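Report on the following structure.
The other protein chains are all here in position, but one chain of the complex has been omitted.
Per-chain residue numbering starts at 1, and chain names A and B are given in the order in which the chains are listed.
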Amino acid sequence: MTLTNRILVFQSDFGLLEGTVAQMYGVALQIDPDLKMVDLSHYIDKFNTWDASYSLFQTCPVFPAGTVFVSVVDPGVGTGRKSVAALTADGHYIVTPDNGTLTHLKKHVGIVALREIDESVNRLPGSEKFHVFHGRDVYAYTGARLASGVIDFTEVGRELPVDGIVCHPTPDPVVGTDQVEGMVDIKDPHFGMIWTNIPIEAFEELDIPFDTKVHIVVKYQEDIRYDKVVLYGKSFGSVPEGEDILYNNEIGYFALGTNLRSFVDLHDIASGPDWSISLEKIKTTAL
Amino acid sequence: MTLTNRILVFQSDFGLLEGTVAQMYGVALQIDPDLKMVDLSHYIDKFNTWDASYSLFQTCPVFPAGTVFVSVVDPGVGTGRKSVAALTADGHYIVTPDNGTLTHLKKHVGIVALREIDESVNRLPGSEKFHVFHGRDVYAYTGARLASGVIDFTEVGRELPVDGIVCHPTPDPVVGTDQVEGMVDIKDPHFGMIWTNIPIEAFEELDIPFDTKVHIVVKYQEDIRYDKVVLYGKSFGSVPEGEDILYNNEIGYFALGTNLRSFVDLHDIASGPDWSISLEKIKTTAL
Partner (left out) sequence: MTLTNRILVFQSDFGLLEGTVAQMYGVALQIDPDLKMVDLSHYIDKFNTWDASYSLFQTCPVFPAGTVFVSVVDPGVGTGRKSVAALTADGHYIVTPDNGTLTHLKKHVGIVALREIDESVNRLPGSEKFHVFHGRDVYAYTGARLASGVIDFTEVGRELPVDGIVCHPTPDPVVGTDQVEGMVDIKDPHFGMIWTNIPIEAFEELDIPFDTKVHIVVKYQEDIRYDKVVLYGKSFGSVPEGEDILYNNEIGYFALGTNLRSFVDLHDIASGPDWSISLEKIKTTAL
């Protein structure tokens, strides 16, 4: 079982406009002032457990094995949803509500073990009368105990079956003769790119090299929202300012952006299970 | 006297859009690179010393004794207001302008000692010609010296009387026969809940249990802005999406929110001394 390493990473939808996140830091520092605490982001889209899940999948891999991640996107706080700690195949610990937040790590990395947080021992003493801030009272508390070695994974609580993890549906991309169809997994809310669930290896199957044009269609449910021929290039600067580009994102999937602009704003596109995308090989070199 | 512990927590109204906050970190690291620096928030409402005060009251309690907090909401920078360090009854040190920022800690926790920062020794060398950034030149500098043990509390400067601390008026809630009246202390700017100054014990006095309805009126000065019967429940998920709920917040006071929505945006409510709220027991079970 992977030893933890004192690195404790937080993500939430709490924002940074006041002291909510800091209360989680304070609880962690009470447990071990030598914890190395790091923020992933506290601006995960509110209540959005799909985005919380994707965010972990995007970010966990570059952290050392043994790192503990505390994720608190918890619209069901105080209701029946379970609080869990999961161990991934990469040796990362994820402390989170079991509400879909483990979807992408389970699918793409693998969860090797799952435990339900036993709140009779893993809950901030005195917090039993509060029902709205499990981020502080359960998740930061348990995550800090795990990260610092006060408890090990077996002491989180009883084992749960991994195949019972609450997951969002994640349809796989489909490679056809000359095209591949998938979905828009997430958007970058700051720069406005969209990321797909289509791995860059699909273009090896379809024999589409860099610097060729691709026919792209994006739909919201059945409604076509984008239908264009776009260059498949190395990077944003491969096209003039204001032009769209299909490229490999930094985790190995296709993404669409606009050089020096926001693709999402320009084309009114968003992300999530209602958004599908097809990438089609253009058989002649003509536009 | 409580020993400090190298934990240095910052709050301000500076924002995080450029390097102002980082200059405070840099000064602190010059003094001691082993300080453990943590942000409470840098988005305290601009110039709002009431919110700065409430924020400390909300957040300090979960930090270990000996933690130093540097608070810089300082509309009076460069004018006659004093710069102080306070020691609370919890063993926390607060380094701040004396401009109302200590109001809630003084009232609810207690300040046991106060010292005026002697700028002839506790000021960043070379900064005497600058008058607009005491956050860096006085507060971060002094807070870091205190947190690292370079100085102890007595070396901050001369003692000041605790009862001279500048405080905002903080009227207490009033419990009547079937209702309690208080004020809206703060709002959560990200999720849109409002927090009152009415402690949850008031409902024990009035014998109002969970899962009963309560008649709530919120006023801006004399103007009624909200008048509804609302469920007193455990958590947001106790009511359907879009419905309001009265609940216990995580620091033991009543709060009002809307499940999966922003109460403040929906009902155009704000916070602060002009905003009063009454919670009234409903004597029949009918709506």
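Here is the rule we use: contacts are C-beta pairs under 8 Å (C-beta built on N, C-alpha and C of every residue); 3 or more make two chains touch, one makes a residue touch a chain.
Bear in mind that the values here come from a model prediction, so they are computed numbers and not experimental data.
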- Which one, A:W50, A:F63, A:Y232 or A:W275, makes contact with the chain that was left out? A:F63
- Query: Of A:W50, A:F133, A:Y247 or A:F263, which residue touches the hidden chain?
  - Reply: A:Y247
- Go through chain A and note every residue touching the omitted chain. 5-7, 9, 11, 16, 36, 38-44, 55, 58-59, 61-64, 67, 186, 188-191, 200, 234-238, 247-250, 252, 255, 260
- Message: Which parts of chain B face the unshown chain closely enough to count as touching?
- Response: 14-23, 25-27, 29-30, 33, 37, 46-47, 75-79, 127, 129-133, 136-137
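The rule we apply is simple: only the chains that are shown with their structure count from here on.
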- Message: Averaging over Cα atoms per chain, report the distance between chain A and chain B in Å.
- Response: 32
